[in-house]
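With one protein chain held back, the other chains of the complex are shown just where they sit.
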Amino acid sequence: MSAPATEQPPATEDIYRPMLLRIAAIAHEAPGVRTFRLEFTNEADAESFSFRTGQFGEYSAFGAGESTFCIASPHTRKGYIECTFREAGRVTRALARHEVGDIVGFRGPYGNTFPVDEWDSKKIIFIAGGIALPPVRSVIWTCLDQRERFGDILIVYGARTVADLVYKHELTEWDERDDVQVVQTVDPGGETPDWKGRVGFVPTIVEEVQPPTENSVVVLCGPPIMIKFTLATLTQMHFPLDRIYTTLENRMKCGLGKCGRCNVGPIYVCKEGPVFTAAQLADLPMDY
Amino acid sequence: MTAPQEELQQRARALLESDEADVVVGYGAGNHPERTTPVFITRPEDVGELVLNPFCHNNLATWLTRKDLRARYPRIAIVAKEPDIRAVIVLIQEEQIRREDVRLIGVRIDTPGDPDSPCAVLPHTTLEELQEHLKTEFAPRDLTPEQLARLEELEALSPTERWAFWRAQFDKCIRCYACRQACPMCYCDQCIAQMNQPQWIDTSAHPLGNMAWNITRAFHLAGRCINCGECERVCPVDIPLMILNRFLARQVGAHFGYRAGYDAEDYQPFATYKCEDSEDFIL
Partner (left out) sequence: MKTLNLEAQNLAALLDAARQNARLIAPVRDGGRICFAEAASPDDIVPHGDYVNPRNSIKEFFFPRSEPLLSFARTDDGLQVEGPDTEFPPTVLFGCRPCDASSLPIMDALYDWDYHDSLWFERRAATTVVSIACTRADESCFCTAVGGAPNGTAGSDLLLTPLPDGLLLAEVLTDKGQALVDQASGLFTEGTGDKQAACRAALDALPPTLDLDAVTRWLADNFESDRWPAFSDKCLGCGCCTFLCPTCHCFDIADEGGYRRGQRRRNWDACQFPLFTLHASGHNPRHDQAARWRQRIEHKFNYYVQKFSVRSCVGCGRCIRHCPVNMNIHAQLSEIAAASAEPAPQSSE
């Protein structure tokens, strides 16, 4: 359905009013996982919109509700944003029924950012698992779009099975570059006969790879159990906790610090997060 | 301290000293002479906190299905007023508790809320004896004349008038779910009001959502409500929920000859089918 979207111009300061974006492309990444490329329907929005990598938005399926996803495309690309999501509940299932040309809503960008500008000349180590690659992907492309600023780049990415790997084409593209090292892995039992990557849980692979600890930062995202064991591995290797960056995925609603749902101790994940260093996380109560 | 209150404390002490219970859940003093509050007594020396008076309102059977509590206290004793004993019987029928883990200190409060009401500890200690007490001593006074009068007052109205009455009442609802949380028969891990695939009941506190919520809850209680009245007492906007619940209980009694919570061996009308069930109201 490619019918145009029309809207009453929002009242000044209507902070709950989404922008309307058209689905320009849909990529099927993995079972139940899609990427939407979204373009602004409103010229003024397209002109004025900007964000920094790490930020997220509230995406609307009108009639079903809003859901929180990071902006999975880098801020270095203009004219569109991308999000990647897995069908998990009411809103994501409604989004999964949308087609190219359909309109979704977007409120954002919200949250803090990865401080990429502080990483000049550092080695960047990306470690991600499963559906947690999208927030990391934004940072990866931001770095690759300015490749000369940074030292060695290493990407360690794993999923349960080969089918569950997201951004398969981009992983290949990154692998084929000679200024990026990519290590892919699947959980034991998740490999296919022609799988050429490694087999093993991400924390185990990280230990095998032995990423450099000097002058480097780690961007780490994944399910809680993966984070826990990978952090343990990195700590054993003497990675300082304030150079390991992660995103906290907490239940959110408004995304802008009012509804109270996402707070972890004194911080609101939607305002002071979702990007935190492992050192900051260690200071937070176990409320996430 | 009254003699019944002292007797209650002795019974609680005995349960803890004999290690029959990990906790005795009873009533303690509230912040006002006419309020009480649930207390969780784990040590015999603390039984002095327990009170027995006409303001012991909470239905303590509600705590029997609290998983977080039961994980810490597998064997639990509760002070149970007569309607609360009925609730325990329904929980046993519905296989939500194991009767061997539960001990009851049965009490009788003649007129809840009346400062001069006599209160007594029931002499019976087994569920069978308490059940027999309910059938013979309690059943005749379960529905009070005032409660019956209120029911008949509403029944005398026309359907249009009744709809207007309930519309006005449910408009007040703020969807705090105190009624559900205070009810021993509402123990679902995920209530129908919390489901969004599909969204059976709008969560908004508007007339449509409120009607759907309150009527659905009444239906889910039909044949199960044991007339403790807690839902109505705790409602912060004073909706007379018990009129609806008592009305449905009367219907169930009339059509199936069944009253909830009097016999742990009995089959529940909406969980079973019997060939002799009346079908007049369908056909």
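Labels A and B are assigned to the chains in the order they are written; within every chain, residues are numbered from 1.
The definition used in the following text is that contacts are C-beta pairs under 8 Å (C-beta built on N, C-alpha and C of every residue); 3 or more make two chains touch, one makes a residue touch a chain.
Keep in mind that what you see is a predicted model, and the values were worked out from it rather than measured.
*Asks:* In the complete assembly, which of B:72, B:98, B:141 or B:167 touches the absent chain?
*Replies:* B:72
*Asks:* Check each of A:33, A:64, A:154 or A:278 against the chain that is not shown and name the one that touches it.
*Replies:* With A:33, A:64, A:154 or A:278 as choices, the missing chain is touched by A:64.
*Asks:* Out of A:30, A:70, A:83 or A:103, point to the residue that touches the absent chain in the complete complex.
*Replies:* A:103
*Asks:* Extract the touching residues of subunit A with respect to the undisplayed chain.
*Replies:* The list for subunit A reads 3-8, 10-18, 20, 60-66, 88-89, 92, 103, 105, 223-224, 249-251, 253-254, 256-261, 263-266, 271, 285-288.
*Asks:* For subunit B, which residues touch the unseen chain?
*Replies:* Residue positions of subunit B that touch the missing chain: 30-32, 35-40, 58, 62-63, 66, 68-69, 72, 172, 174-178, 180-182, 190, 194, 199, 202-206, 209, 230, 233-234, 236-238.
Basically, only the chains that are shown with their structure count from here on.
*Asks:* Measuring centre to centre with CA averages, how many angstrom lie between subunit A and subunit B?
*Replies:* About 49 Å separates the centre of subunit A from that of subunit B.
*Asks:* In the complex formed with subunit A, which residues of subunit B make contact?
*Replies:* 196-197, 199
*Asks:* Show me the residue ranges of subunit A that touch subunit B in the complex, using the header's touch definition.
*Replies:* Touch list, subunit A to subunit B: 89-90, 93.
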